[in-house]
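In this view, the complex is presented without one of its protein chains, the others remaining in place.
Moving on, here comes chain A:
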Amino acid sequence: MTDQWVTFSQLGIAELVYLKGEIDLANANDIGRAIVARTSDADAVLIDLTAVSFLDSAGVRLLDFIVGDLDDRGKPIKLVVGERGAARMTLQLCSFRTDLLATDLERAAAELGR
(Lines give C-alpha, C1' and ligand atoms only; values in the text may rest on other atoms or scores of the structure.)
Protein backbone atom coordinates (compact mmCIF):
# COMPACT_ATOMS: atom_id res chain seq x y z
CA MET A 1 0.00 0.00 0.00
CA THR A 2 3.01 2.24 0.23
CA ASP A 3 4.31 1.14 -3.16
CA GLN A 4 3.37 4.44 -4.76
CA TRP A 5 5.80 6.27 -2.48
CA VAL A 6 8.54 3.78 -1.75
CA THR A 7 10.42 1.06 -3.66
CA PHE A 8 13.48 -0.93 -2.69
CA SER A 9 16.49 -2.32 -4.48
CA GLN A 10 20.13 -3.13 -3.81
CA LEU A 11 22.97 -0.86 -4.88
CA GLY A 12 26.43 -2.18 -4.03
CA ILE A 13 26.33 -3.18 -0.39
CA ALA A 14 23.55 -0.74 0.36
CA GLU A 15 19.83 -1.27 0.57
CA LEU A 16 18.54 1.47 -1.73
CA VAL A 17 15.27 3.10 -0.66
CA TYR A 18 13.72 5.15 -3.42
CA LEU A 19 11.10 7.64 -2.28
CA LYS A 20 8.88 9.69 -4.51
CA GLY A 21 5.90 12.05 -4.38
CA GLU A 22 4.71 13.90 -1.31
CA ILE A 23 5.61 12.63 2.14
CA ASP A 24 3.60 14.15 4.92
CA LEU A 25 1.64 13.49 8.07
CA ALA A 26 -0.84 11.30 6.18
CA ASN A 27 1.59 8.69 4.88
CA ALA A 28 4.85 9.08 6.81
CA ASN A 29 4.07 6.38 9.39
CA ASP A 30 3.23 3.74 6.78
CA ILE A 31 6.27 4.61 4.71
CA GLY A 32 8.43 4.50 7.85
CA ARG A 33 7.19 1.01 8.71
CA ALA A 34 7.88 -0.21 5.19
CA ILE A 35 11.41 1.19 5.26
CA VAL A 36 12.27 -0.14 8.71
CA ALA A 37 11.11 -3.59 7.70
CA ARG A 38 13.73 -3.56 4.93
CA THR A 39 16.57 -1.72 6.60
CA SER A 40 16.69 -3.13 10.12
CA ASP A 41 19.15 -5.85 8.99
CA ALA A 42 20.88 -3.85 6.25
CA ASP A 43 24.62 -3.24 6.35
CA ALA A 44 24.23 0.14 4.69
CA VAL A 45 21.30 2.24 3.59
CA LEU A 46 20.88 4.77 0.85
CA ILE A 47 17.70 6.82 0.76
CA ASP A 48 17.06 8.54 -2.54
CA LEU A 49 14.87 11.62 -2.01
CA THR A 50 15.46 13.25 -5.39
CA ALA A 51 11.92 12.51 -6.56
CA VAL A 52 10.24 13.69 -3.36
CA SER A 53 8.14 16.73 -4.21
CA PHE A 54 7.18 17.56 -0.64
CA LEU A 55 8.57 16.64 2.75
CA ASP A 56 7.11 17.84 6.02
CA SER A 57 8.14 17.46 9.65
CA ALA A 58 6.53 14.01 9.86
CA GLY A 59 8.83 12.96 7.01
CA VAL A 60 11.77 14.50 8.82
CA ARG A 61 10.88 12.57 11.96
CA LEU A 62 10.80 9.35 9.93
CA LEU A 63 14.23 9.99 8.40
CA ASP A 64 15.60 11.01 11.79
CA PHE A 65 14.45 7.72 13.28
CA ILE A 66 16.03 5.63 10.53
CA VAL A 67 19.31 7.53 10.73
CA GLY A 68 19.37 7.12 14.52
CA ASP A 69 18.70 3.39 14.22
CA LEU A 70 21.57 2.84 11.76
CA ASP A 71 23.92 5.04 13.76
CA ASP A 72 23.18 2.95 16.85
CA ARG A 73 24.05 -0.19 14.92
CA GLY A 74 27.18 1.41 13.50
CA LYS A 75 25.95 1.09 9.93
CA PRO A 76 26.41 3.86 7.41
CA ILE A 77 23.51 5.77 5.83
CA LYS A 78 23.26 8.53 3.22
CA LEU A 79 20.35 10.63 2.08
CA VAL A 80 20.51 11.62 -1.56
CA VAL A 81 18.75 14.92 -2.31
CA GLY A 82 18.78 17.19 -5.34
CA GLU A 83 20.69 20.44 -5.53
CA ARG A 84 17.41 22.22 -4.97
CA GLY A 85 13.90 21.15 -4.20
CA ALA A 86 11.46 20.59 -1.38
CA ALA A 87 13.29 17.72 0.34
CA ARG A 88 16.62 19.53 0.46
CA MET A 89 14.91 22.64 1.75
CA THR A 90 13.16 20.83 4.57
CA LEU A 91 16.25 18.86 5.60
CA GLN A 92 18.39 21.97 5.54
CA LEU A 93 15.82 23.86 7.57
CA CYS A 94 16.00 21.05 10.10
CA SER A 95 19.80 21.25 9.98
CA PHE A 96 20.43 17.64 9.08
CA ARG A 97 24.15 16.77 9.36
CA THR A 98 25.87 17.61 6.12
CA ASP A 99 27.77 14.31 6.18
CA LEU A 100 24.42 12.55 5.77
CA LEU A 101 23.46 14.42 2.63
CA ALA A 102 24.68 13.66 -0.84
CA THR A 103 23.65 14.82 -4.28
CA ASP A 104 24.95 11.98 -6.39
CA LEU A 105 23.62 8.48 -5.93
CA GLU A 106 26.55 6.57 -7.43
CA ARG A 107 29.10 8.50 -5.47
CA ALA A 108 27.14 8.06 -2.26
CA ALA A 109 26.98 4.31 -2.87
CA ALA A 110 30.71 4.20 -3.47
CA GLU A 111 31.38 6.13 -0.24
CA LEU A 112 29.22 3.68 1.74
CA GLY A 113 31.18 0.76 0.30
CA ARG A 114 34.48 2.14 1.50
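Going forward, a contact is a pair of C-beta atoms (placed from the backbone, for glycine too) under 8 Å apart; a residue touches a chain by one contact, two chains touch by 3 or more; residues count from 1.
Methods note: contacts and distances are computed from a predicted model.
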>> I want to check something: the complex is missing a chain, and I'd like its UniProt protein name from "Serine/threonine-protein kinase RsbW", "Chemotaxis protein CheA", "Amino acid/amide ABC transporter membrane protein 2 (HAAT family)" or "ATP synthase subunit a".
In response: "Serine/threonine-protein kinase RsbW"
> Looking at A:E22, A:D43 or A:D69, which residue reaches the missing chain?
Replying inline: A:E22
> At which residues does chain A meet the chain that is not included here?
Replying inline: 22, 24-26, 54-58, 60-61, 84-86, 89-90, 93-94
